[in-house]
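Here's a slice of the assembly, chains where they normally sit.
Order of writing sets the labels: A and B. Residues in every chain begin at 1.
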Amino acid sequence: MVKILIIHGPNLDLLGKREQGIYGKITLQQINNTLKDIGKARKVKLKIMQSNHEGEIVSIIGRAKNEFNAILINPAAYTHTSVAIRDAILASGLPVVEVHLSNIYAREEFRQKSLISPVVRGGVYGFGINSYTLGLNAAILLARDNAQKRR
Amino acid sequence: MVKILIIHGPNLDLLGKREQGIYGKITLQQINNTLKDIGKARKVKLKIMQSNHEGEIVSIIGRAKNEFNAILINPAAYTHTSVAIRDAILASGLPVVEVHLSNIYAREEFRQKSLISPVVRGGVYGFGINSYTLGLNAAILLARDNAQKRR
C-alpha cells in the first residue's frame, strides 16, 4: 500500500477565518476529511501535517524519502521565498505535486514566481479544495509508479 | 447536458513525433480518445479542435459563449505570446482551465511566463496526458456550476 505525505504550509491553519474573498469559507479540517475519504477509497495511506516553520517542513521532507512514495504540498507563502524547501525536495528524490487554492498567477507580482515549481513533477492551482483533490489523484499515480520502481 | 470546448494549440498535432524527451510518445488521437471516454462516462458533451492559427483560436473562443459552459485549453506556444487569446477568454465570460503536458516552470525562462494564466480559473501542468484528464475533471465541475447559474 503506497504512502503519500501531505504538507500544508504557513497560515493554512487559519483557512475559513482568513481573507474569505480569496480563499473561501472552507476550513483545513474539511479539506483534510475530503482527502482522507479519497485515501480510503483509493487504498492509499496518507500522512497530513501543517506547519508555520520553514525548518520543520525542510526536516519532514528530509526524512520522507524512505517512508513515502510521493508528496503533495501547498507551500503557501514559502512558495516564493524558500530555497531550503526547494533543496529538500530535490534531495528527497520523491515525486512531488504542488497545489494552490487560489490562482497565484492572477494575484500580486511577487506571488507569481514560485521557487518550488521548477523542482516538482507538476501542479494544480486555482480550483479551491479541488486543487487538493485533483492534486492527490496526480500524486497517487506518481506514488504507484514510484512504488513499482522500488521493488 | 453541459458542453465543454477543448482547444489544442499550435504544433500539438505533432505529438508523439515531436521531441519525445519532453512530451512523451502519446499521440493527440490517444489523448482525444481518453477525453471522449471521460465525456461519455460523466455525461458531458465535448467538442475538440486543434489549430496552429492564433486568429482561428480567437474566433472559436469568441463564438463559444452561448454554446458552451466551459473551455479546456492547452495554448502551447501561444501561452507566452498571445494577448489576443487572453482577450478572447476575458470576453467569453466562460470558466477556462489551462493545461500543459510538461512542467513549463522547469523549462526555458521564456516559457515560465504565461499570458493566459491570469485570466483563467485555474490550471494543471506537468502530468502528461493526466494534465488533460485532471483538467477535464476541473472543467466539468466549473461547467456544471456555469449551467446552474444560467438557468
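The criterion applied here is as follows: contacts are C-beta pairs under 8 Å (C-beta built on N, C-alpha and C of every residue); 3 or more make two chains touch, one makes a residue touch a chain.
Predicted model, so just to flag it, every value in this text is computed and none were measured.
Sequence-identical chains make up the whole complex; the displayed set comprises 2, and the total in this structure is 12 copies.
What we mean here is this: only the chains that are shown with their structure count from here on.
In terms of their C-alpha centroids, the spacing between subunit A and subunit B amounts to 24 Å. Across the interface of their complex, subunit A is touched by residues 103, 105-106, 114, 117-127, 130-131, 134, 137-138, 141 of subunit B.
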